[in-house]
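See below for the structure under consideration.
Only one protein chain is missing from this complex, and each of the others stays in its spot.
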Amino acid sequence: MAKIFANVEKGILVSTLVLMVVLIFGQVVGRYIFQSAPSWTEEIARYLHIFQVWIGASYAVKLREHIRVDAFISLFQGIGRKILESISVILWFSLVLFLAIFGTALVMDTISYGQRSPAMQIPMWLPMVAVPIGSLGMAVRLVFQLIEIWKGNYEKPKSEGIVT
Amino acid sequence: MSVLLLFGTLLVCLLIGVPIAISLGVSALTAIYFGTTLPLGTIVQKAFTSLDSFPLLAIPFFMLAGILMGKGGVSKRLLHLATSMVGWMTGGLSMVTIVACMFFAAISGSGPATVAAIGGFMIPAMIAKNYKPGFAASVPAAAGSIGVIIPPSIPFVIYGVTANVSVGDMFIAGIIPGMLIAVLLMVTAYVISVKNNYRPEDGSKTTGKEVFRALNDAKWALFIPVIILGGIYGGIFSPTEAAVVSVVYALIIGAFIYKELTWKTVYDSFIQTIIINSTTMIIICLSVSFAHFMTLVQLPDQISSYLTGLTTNPIFILLVINLLLLLVGMFIDTISAVVILTPVLLPIVTEFGVDPVHFGVILVANLAIGFVTPPVGVNLFVASTVGKVKFEKIVVGVLPLLVVMIFALFIITYVPALSMWLTEMYR
Partner (left out) sequence: RPDSAGGDSEDGGGESYKISIAHLVSEDQSSHIAAESFKEKVEEESDGQITVEIHPNGELYPSDREAIEAVQQGNVEMTIPAVASISSFNKDFMVFDLPFLFENYEQAYQVLDGEIGQGLLDDLTEQNIKGLVFAENGFRHLSNNEGPVESLEDIQGLKMRTLESPVHTATFNALGMNASPFAFGELYTALQQGTYDAMEAPVSLFYTNKFFEVQDYLTLTGHVYAPTALLMNNEFYESLSPDLQELVVEASEEYRKEQRELARKQDSEFLEELKAEGMEVNEPSDELMESFRDEVEPVYEEFKEEIGADLLEDVQNASE
């Protein structure tokens, strides 16, 4: 089940990047070959990117790819390490929970005020919803990470790690 | 008070292993909540709007192009060509990296994108030739920062507009200082390579025939710099668009000419790009909240009034300003820093007779160094992820390069002619 979910997530992420490439490449081709380019390519590429970043940030929690300095906490082992790692995850969790809650409030406000995007004229809450979704995703993943910490796993998962 | 809270929280978070992005967010949130009455909503607004920028897309596109070139056999051939030309030299690879970064960064104007594109294949190549990983990764990180000094450069455009000086003048003024840094970096890389004995096993020079064969083998790959350079300078596309065009080109030659790309490797390249890009962007995104908070509490103004009270000696004031800028560059992204600091610092230095064009070069050079200073050094993060080298190792490896860059900064600061000579000729 979790595996299917992760594959769907990866599929969405990859599609956003493919679309971004197609759109901007199409913009260049349009400008030179058809002498005109649609006005919304840049806007949609930007919004896709925002989704990709926030959902990607959530996916990166699972892979433990977020960049951090672990020189200091690596000095600790056993219970001390578990406690420090837990505090770190709880601080992280608090921030993303804050972003999820305030992000949802921003989305609700934007729905009620009816703000629209400048080029495509789509409701502005649609791209904005990336922030609470990504934050919520991170929050859920952090709960699992906390469990892993108490099992003593602090390192990046080997099998899921991105291979060069 | 709120400033102490801001930096205190940041330090504690970083120490206990909270990711750098999250540390910036947590400290901004803590300082706003406990130190001020300002609305908290700003942080979440910035979390969205700071990413709503088209030029920012150049970063993932160049990352993707770099990774695809790596997997599609493009980089291998370029690297083979470079090795056959200078590989016999001690430290040859590190110097090739610097030159490549200088050109690439110059045209893309983006430090992180450069590190992703060049570092993606040069770091593993250097490590394979027994370079220390920390050094190998820090070479493209340091060289990639020169891109904002050599034109075109978005920070110079923003400085020109904020400081009311000619952007064209700024572009010209950046050329010599940018090359100075590049040359000094190459000298340093050479010295380090000699010290660590980074040289090929056989040590013999390659023959002209071998170079020619490598050149022929790499001919399709060589079109990539031509497309990017020619495309941007020929006015065919913007840097961001150039990045996309190079993605498409790398896909085509990797799949159809070198036949080394498969659906699986392409898919993996996309996933890898997304992970590296997301973790970098989240840092940029939350450091904007951090910078926003500093502006709101008018920290820059406080600093400036403190500075002017300190001394009346122009040499000393420039020294203090440089130290301040280096400190700022540790925590804040370049563009925010230019917008926030120019109006504060420019009046001070012009009082002492410093030309605004010269000061712009000093400012941007400082912030370029900020790309490679921890804790918030975007180039270091990208080098760490694309090169698979631990962040702490790069921080150690980059130290000698950092020292040299700071040395170059002081030369640029105290020898105005480096910035002004070409500009004045052109005027």
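Order of writing sets the labels: A and B. Residues in every chain begin at 1.
Simple rule for what comes next: a residue touches a chain if its C-beta (ideal position, glycine included) is under 8 Å from a C-beta of that chain, and two chains touch if they have at least 3 such contacts.
All values reported here derive from a predicted model rather than from experimental measurement.
Of the chains on view, those touched by the hidden chain across the whole complex are A, B. With the whole complex as reference, residues 27, 31, 35-39, 42-43, 106, 109, 113-119, 121, 124 of chain A touch the missing chain.
For chain B, the residues touching the chain absent from view are 33-37, 39, 41-42, 45, 49, 52-55, 109, 152, 154, 157-158, 160-162, 164, 166-168, 232-241, 292, 295-296, 339-340, 343.
Here, only the chains that are shown with their structure count from here on.
Chain B has its Cα centroid 23 Å from the Cα centroid of chain A.
Note for the complex: chain B touches chain A at residues 13-22, 25-26, 29, 40-41, 43-45, 47-48, 51-54, 56-57, 60-61, 64, 70, 124, 236-237, 240-241, 244-245, 247-248, 267-268, 270-283, 285, 374-375, 381, 384-385, 388, 391-392. Across the complex, chain A meets chain B through its residues 10, 13-14, 16-18, 20-21, 24-25, 27-28, 32, 42, 45-47, 49-50, 52-57, 59-60, 63, 65-73, 84-85, 87-88, 91-92, 94-96, 98-99, 102-103, 105-106, 127-128, 130-131, 162-164.
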